[in-house]
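Shown here: the complex without one of its protein chains, the others still in place.
Read from first to last, the chains carry the letters A and B; within each, the first residue is number 1.
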Amino acid sequence: MKPSPFDYVRATNLTEALALLERHGEQAQILAGGQTLIATLNMRLSAPDWLIDITRIPGLSGITLTETHLVIGALTTHREIERSALVAQYAPLLGQAAPHIAHAAIRNSGTIGGSIAFADPAAEWPACCVALDARFVIQALSGERRVSARTFFRGLYDTDRAAHEIITAIEIPRERAPRRSVFMELARRHGDYAIVGVALLGRVDQGRLSDVAIGYVGAGATPLLAQGAMAALEGQAADADVLARAKAALAQDLDPSGDLYNSPATKRHLAAVLLERAVKQLLA
Amino acid sequence: MTLPEAEITLTVNGRSVRRRVEPRQHLIDFLREGLDLTGSHVGCEHGVCGACTVRVDGRIVRGCLMLAVQAAGCSVETIEGVSESGELADLQSAFHQRNALQCGYCTPGMLLCAAELLETTPNATRAQIREHISGNYCRCTGYQAIVDAIETTLTARRAGRTAD
Partner (left out) sequence: MTARLPCPIPAHADLAPGADPTVVTRGHIGSPDPRPNARRLLQGRGTYIDDLRVPRLAHVVFLRSPHAHARILKIDSSTASRAPGVLGVFDGPAIAAICKPWVGVLAHLKGIKSAEQYPLAIERACWQGEPVVAIVAETRAQAEDARELIEVQWEVLPAITDMDASLAGDPVLHPELGDNICFERSVDTGGIDEVFAQADVVVEETFQFGRHTGVCPEGRSILADYNAAEHSLLVHHSTQAPHMIHDVLARHFDIPEAQVRVLCHDVGGAYGIKVHVYPDEICTVATSILLRRPVKFVADRMESFVSDIHAREHKATVRLAARHDGTILGIDLRDLTAIGPYSMYPRTSGIEGNQVVNLTGGPYRHQHYRAHMQAVFTNKNVTCQYRAVGHPIAVAITEGIVDLAAERLGIDPAEFRRRNLIPDDAYPYAFPSGVRFEQLSHQQCLDRLLELMDYEHLRADQAAARARGCYRGIGLAAMIEVTNPSAAFYGVGGARISSQDGATVRLEPTGALTVLCSVTEQGQGTETVFAQIAADVLGVSMERVRVITGDTAATPYGGGTWGSRGAGIGGEAVLQSARALRAQVLDAAAAILSCDKAQLDIAQDAVIDRLSGQTRLSLAELGRICYYRPDTLPAGFQSELVATRHYVPRDYAFAFTNGIQASWVEVDIETGFVQLLGHWCVEDCGTVINPLLVDEQIRGGVVQGLGAALLEECCYDDQGQMLNAHLGDYLVPMALEMPDIVCAHVQTPTRTSELGAKGAGEAGTAGAPAAVMNAINDALRPLAARVTAQPFTPERILAALGRV
């Protein structure tokens, strides 16, 4: 199928893009990497009047380091993140997750900002950002604001971003000594959206875990922070009892809905299996 | 009702082209319908099958997930271009010798996808080859011959000689 007709404008700077968004409101959609949007246009699942292409706006791409944060421009592609030495050093979790995102040609075009804005609960970046306690820089004509990833995702494909706003960057807190991290997901074919996935961060000191953060992919309407499991693991040596408590806590933490091939119960089971495996790998 | 149109200028296989396009036309339809470059194929139009893989500014993309208007100012390369330049002659020859294609519909996309691996990962293992091409659907071969042909080309390039 071919998309319904729409008009297209390539914004040359952020102010222009924001002004266009203000003018066209709900009739406009932002075109970033386009790897999800254009597929939905091709299926006529979405039929905006306007596409506002922000990909040529200077300054929205690239990975930099500030005193306090690792800053990833919204238009940075999955591929750039996958290969970034800065990411490998300061947020290795993202480098671990990147290879799971679709395939090479998609990673060359898809952007982290687009993935965050689309907010697919089965996508990798949102869950990683929740686990990393990242914040998103959101720009409107009226000004800039920052929102924690942990409050940004409100419901299925529903976020704190208003239609007239653009995500410009993802800021990940810098840690003096970055935590260890593990990213794991279960997909029946490489590159597919995962049945369920886990992003685990933590420190290991003499066998005990600390500063534990656990984000889940595909385990609810939004990317989820598994707070119960985090609490169960925090400060503990991950022996069988602790792992059992952490896995049990997932019952409260997660709220997966079924998909074509997996019931909620299956997803819960797989989420628990992944947690145990991720913790063991973190400790290894 | 007049539909929106835009004029774009871009480089395709080394030549500058200027055309008027509807913004809704994706790159692969533009290449096929607008420029008669029918070597790249439409397989699913939802970004899954990889038959429409082409290069934009040196990187492979899904031609169905990029609009023609987005390619304004870009350099696009298709199977026709890389065949003419001879850039993939060794890979194409390895595919031929190994019979790494049957119906041939996925082949141009598969070749361009593989070409990126040849450039970026000269020491790729079989598993890495399989992973890299895992976004390109082939229904005929079972993939093994394709993996073999890419592996042969990697080995030959590493040895500093061509496969044929």
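Everything below uses one rule, namely that a residue touches a chain if its C-beta (ideal position, glycine included) is under 8 Å from a C-beta of that chain, and two chains touch if they have at least 3 such contacts.
Keep in mind the model is a prediction, meaning the values are calculated, not measured.
Residue-wise, the contact with the chain that is not shown comes from A:Leu186, picked out of A:Ala28, A:Leu186, A:Leu233 or A:Leu282. When you scan A:Lys2, A:Arg56, A:Arg208 or A:Arg245 for touch with the missing chain, the hit is A:Lys2.
One chain of the complex is left out; on chain B, the residues touching it are 1, 3, 22, 24-25, 32, 36-46, 48-49, 51, 78-80, 83, 92, 95-99, 101-108, 111, 126-127, 129-131, 133-147. What chain A contributes to its contact with the hidden chain is residues 1-5, 43-44, 186, 188-193, 195, 260-263, 265-266, 269-270, 273.
Just so it is clear, only the chains that are shown with their structure count from here on.
Between the CA-based centres of chain A and chain B the separation comes to 29 Å, rounded to the whole angstrom. Residue ranges on chain A touching chain B, taken from their complex, read 1-8, 10, 31, 34-35, 38-39, 41-43, 51, 53, 55, 79, 99, 102-106, 108-109, 189-191.
By the touch rule above, chain B contacts chain A in their complex via residues 3-4, 6, 22-26, 29, 45-47, 50, 53, 59-62, 64-67, 69-70, 72, 113, 116-117, 131-132, 134-136.
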